[in-house]
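The structure appears right after this line, and notes come after that.
Not every chain is included here, but those present sit where they belong.
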């Protein structure tokens, strides 16, 4: 699906908001691509992120998928709106291992009050990418709420 | 619901597995209580965990809820089994702010192949606890799979 961004400065807005997410910086995630209704987040794998079997923790996979879906939705929102995750559901399909995780978010249906998005997460290992998780998500458009902390 | 643990050493087993989750240590989470089919994880709030509005990132809330539900299920599993999250769904109900997050997991239905669990997450602010998230989750019992990395 192809969308048109209501705000021509959508990319700068998404990048500024992502930069305010201390949690993304803390785990080492970076914002790769931003397009209207789409957003890709990359996370280099490091040992601090692992669960008991040595793979990346499913909750960390959920974090980048949640942010990828959320910023996909945010890219289509007007200038005076902010985004909030209402809920998400994620299936973990394969162990999160390799050197890089890539969460690719995409809006399914933008709305005035709620937006629905998806995100697929891939793990890159030895130059090969495997789908390791898929997320379905409901986001709220908060009209008139600044994206900065107050 | 009340459950009986198949493995009398269930608490030591849960604590050893949790200690192997580097990701929990990385975000500062600690395992509080363990009982048959129940598990509580606590996370002191700190600025590194925040999203763009200054609250704890929903993905971080998902991480501790996922682990709390998963270890609730693991507490009922036999000695030679390991646990894996198949999927989870989380509703974020209120901003995650305050000084401490508490994720209380509980098994809904234990099974031979799959277990179903829930977790509620509370935020403690000025001594008062508020329900901020609720998770429903499917876990896989991996028979004959060691809980340690191989």
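Observations
Just so it is clear, A and B label the chains in written order, and each chain counts residues from 1 on its own.
Definition applied: contacts are C-beta pairs under 8 Å (C-beta built on N, C-alpha and C of every residue); 3 or more make two chains touch, one makes a residue touch a chain.
None of these values were measured; they are calculated from a predicted model.
Here 2 of the identical protein chains are placed; the entire complex in the file holds 4 of them.
Everything below uses one rule, namely that only the chains that are shown with their structure count from here on.
Separating the centre of chain A from that of chain B, both taken as means of CA atoms, is a distance of 22 Å.
On chain B, the positions that touch chain A within their shared complex are 17-18, 20-26, 47-54, 56-60, 62-67, 82, 84-92, 147-150.
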